[in-house]
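I am attaching a structure below and will ask some questions about it afterwards.
Note that this complex is displayed minus one protein chain, with the remaining chains in position.
Note that the chains take the letters A and B in the order they are written out, and that residue 1 is the start of every chain.
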Amino acid sequence: MNRRDFIKIGGLGLGGLAMANPIFDWATGAVLTEADLQQTFNKIPTYCEVCFWKCAGWAHLNEKGDIWKLTGNDNDPHCNGRLCPRGTGGVGMYYDDDRLKTPLIRTGERGSQSFREATWDEAFDYIAEKMQKIAEEYGPECMALFSHGSGGKHFGRMLKAFGSPNITAPSYAQCRGPREVAFFATYGEGIGSPERVDIRDTDCLVLIGSHIGENMHNGQVQEMSDAIDKGATIITVDPRFSTAASKSKYWLPIKPSTDMALLLSWIHVIIKEEWYDKKYVDKYAFGFEELKTHVKDFTPEWAYGITTIKPNVIRKTAKEMANASPSVIVHPGRHVTWYGDDTQRLRAVSILNALLGSWGRRGGFYNPEKYKVAKLKLPKYPKPNKSWRDAFPDQYKLAGLALASGICDATIPTDERDCSFKGWIVNGTNLISTLPNPKNTLEAIQNLDLMVVIDTMPMEITGWADVVLPECTYLERYDNLRVSAHREPTIALRAPAIEQKYNTKSAWWMAKELSNKLNLKDYFPFETEEEELDWQLKQIGSSLKEMNKIGVKKFDRKFDDLYPLENLEEYEFNTNTGKIELYSTAMEDEGYDPLPKYTAHDEPPDGFYRLIYGRAPMHTFSRTANNPNLTDLMDENDVWINPKVAKEWGLKNNQEIWLENQDGVISSFPIKVRVTERIRWDSVYMVHGFGHTNKNLSRAHGKGASDAELITKTKIDPIMGGTGMRVNFVTFHTELPTQGGA
Amino acid sequence: MIEELIISGRMNPEIDPHLHAWPWYVPTDLFLAALVAGILIFSAFLTLHGRENEFPAAVKRAPILAPFLLGIALLLLFLDLSHKLYFWQLYTNIRWTSPLSWGAWTYLFLTPLAFIWAAIHIKTAFPNWTWPYKWIDTFIESLKGYRIWFAWAILGLSLTLGMYTGILLSAFNARPIWNSAIIGPLFLTSGLTSATAFILLNCPKGSNEKKLFCTVSLISLGVQTFLMIHLVMGYLSSDLAQVKAADLFLGGEFTTLFWILIVALGTLIPAYLHILYLKNIKIPVIVPSILIILGGFFLRYILVEAGQISHW
Partner (left out) sequence: MRYAMAIDTKKCVGCSDCVVACQTENNVPIGYCRDWVVEATSGTYPDLSMELRSERCNHCTNAPCVRCCPTEASHIVEGGIVLVDPDQCIGCKACIASCPYDARFVHPEGYVDKCTFCIHKVEKGEDPACVEVCPTKCMYFGDTDDPNSDISKLLKKRKWKTLIPEAGTEPNIYYLI
């Protein structure tokens, strides 16, 4: 191998961030006329890919034809014309000159970061050959797709055609899986995304952990603001004084990991005081008496000892909810994989909502509707012989979707397991910072015969790939229509605002070309994305031309059932009993507790603090950490430490420290201390997504610390396999300790 | 009381973490301008009183350097501009509310006058001086007849310049440290003190002029000290922002600089040396003079720096 073969990812191709020049001339008077010109510039419809709220908006071009700014589409219920800071800063995804620029094929050891530039054809040949070999030797099911983002649909089509059902996203077992399972068990329906919560019309919003305002899921932030305007009561349960807590009438500074006790106690009070919606419960609920007996002893006094929340506060907040009933939302949250008993905790949330009669009611949970878009006419997918489930006999029986962590674990061969995965396609998910315990993820990767990564940036995961395929950003491509369930059904178009920069392509194109090489041509019957979209749109009486002009198309609801239980209408739930199952027969059938129980969780040992984490409003996970516009707002995370703890340790604001967890793992980089009253003394807090180790991220490398790296322990939810990640404890080092540590 | 105040996302160069828009150019410019103003005030004032021959150093020798110092001051002012090519815009407007504007106009008129004033006196300072062209000589000689008129103009403009150096800062009530009416008189006095030190450097050994200027210098130092005490007392008796600001001198970042460079080395020690000199103890005049001049510079340096840091 010669020197030229060592080419660093990201250091390739043409560089140069070509920021647009000022549009208007400042000489007085000229301001207007120049600005008027802007209107004649183009705006192209898109929907945002900086997170998965998928707001529809417009990409505006400047007079030079470069991307100038992004704005929301007024007709879009996800954003109501206003993008969030990450969406507005989405321009930085396009302008980031650290982007991946051309396909790469690994030349050195896996993870050694040595690659050579390749043509697309070479890259596809390489992948197709390896995939076919895996199929021959182990079966096509041994290929898995990890994906978070639009490209997953295209690669998913390819993989299903290839014969594998193992398509997974971290947004299930690391995110909202427990919530979906819990609500399904109770109501026969999940929560979905965007969440079906009627925040704008509510009188009382209860947030348990959900840190809306920092969690910047656009529609919810907007609606929470509407609710504040209307004087709704907000109750926030969080060990940290979150932004939402600062807007709340009641902030319950709970001891972390004890939420179940609070929930059970609220249920106890509401039943005992007979504050529940009797008619609603009588009509719709199953298992009320069992529940009543079950919570008999969970008094506020009992909960006080566990949660540190005073009994009178528990009673008062329960009363607030009851007063607002049914216009009350005990928010199910979204990232809920905390302590391993998460499905049960969310069951308690769903039960509390049922007692308050909020499901199917105005100001509670509405019934979303999705528009049916014509499916492409494709040949039948082959029937797979095995799936990821075979790796976990009798475990996680209620998991509704594939577990990213499960597939990762099943890739590491053991004596009991023969269904090891041999090939991964990883699209738009930085598994190193997304799955807990990166060491485990890397061990799995070392066992692979093929690892393909499709990404836009030289993230950690790309360094471990055999083949890196550079995707263009969402501003440079078409994708599937966004068909979302909301109060009104809508579809939205993403069209390329600008030509593909560097030698990058769309996931659709990659999946199609790769399918050709795999002799699966028929699954991509159209030559171009335009044709595919236009065909699909024409089936519903629209066209690409129309959608290019409007971006978002609204449809009328088929049924007038936004609040189907508003007036105690007849209703059959999709559960075994046809009722709201306070007592879950499905859980019981599978051998899980039919009613949620409180279990105590481990507490931090002396000198250690619970590591809790969350979001900063201007960043999305690890994906925006190098975005020039967004790093301008926040370029590193810090570790929040209560002043009492800081004093004990002699720590000062902005001092750099290293964190070490209970397993002796030390953060790769130091992190700055933020001494703040906003965090409890038994915990520390940091924003997820920083501490990047890939040197090709010129802005993000070495900035802050990675929470994922310190999450080496997880508590797996026995019901659906979620990875509880808030069970790790850290201590501080003011100097980098020699590895192995205390 | 606010426990924690975080300004997020703002990292404008020279503004954050605290204002530093004006580097050393500005205090140096202010210092030189005040020094020149002081020199020219003494020279013009004594001329108008017809005491030119009693005070040859103050009236004739010291002003020779004035135009060059003024030139340096102007250059520094120019160097500090971040949009230099547009500097001529200074002279398309007269803005009475802007000290910088009338400061700039003062420079514009005073600089040629200072050159003329130096030219008129150059032959006294350097008896061997000859002009390269005869006509210059004739021209300068002819100007001598208007000396009194020049002196009036120079006196007026120098006073303006001296005041400008103080008012430039005290006009900004955005910065608690600058927000004091004492800064104007203080800077003017300090300019005069520095000028006495400068003149002392030009006085012949043991001359009467030297003795007299030593006395003037001493008085001027006294007034200056009085004003400085008032400045600090003023901060302390004012609102919270100024009390906090005064902390910069009384225990904060600038304490050592202020007390050692300005109070001790720049004021008390030279005053003591002056007293010794007046008591006929031999002191090389260069020592108190340089100390005073440095003290004058640091006074402005510290006030400009601390002023930028101080905020509401």
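To be clear about the criterion, a contact is a pair of C-beta atoms (placed from the backbone, for glycine too) under 8 Å apart; a residue touches a chain by one contact, two chains touch by 3 or more.
Here the structure is a predicted model, which means the values were calculated and not measured.
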Next item on the list: Taking the whole complex into account, name the chains on display that the unshown chain touches.
Entry: A, B
Margin query: Can you tell me which of A:Asp449, A:Asp534, A:Asp632 or A:Asp663 touches the chain that was removed from the display?
Written below: A:Asp632
Next item on the list: Check each of A:Cys48, A:Leu61 or A:Cys84 against the chain that is not shown and name the one that touches it.
Entry: A:Cys84
Check: Touching the left-out chain: which of A:Asn218, A:Thr411 or A:Thr441?
Finding: A:Asn218
Notebook entry, point to check: Please identify, in ascending order, the residues of chain A that touch the omitted chain?
Noted result: 19-24, 26-28, 31-32, 34-36, 68-72, 81-85, 88-89, 91, 213-214, 216, 218, 221-222, 224-226, 228-229, 241, 243, 245-247, 251, 253, 617-618, 628-630, 632-634, 642-643, 676-681
Checklist line | Where the unshown chain meets chain B, residue by residue | finding: 1-16, 19, 21-22, 80-84, 86-87, 89-90, 92-93, 95, 97-101, 103-104, 168, 171-175, 239, 241, 307-308, 311-312
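Convention: only the chains that are shown with their structure count from here on.
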Check: Which residues of chain A touch chain B in their complex?
Finding: 618, 632-634, 676-678
Next item on the list: Spell out the part of chain B that touches chain A in their complex, as residue ranges.
Entry: 3-4, 8-9, 11
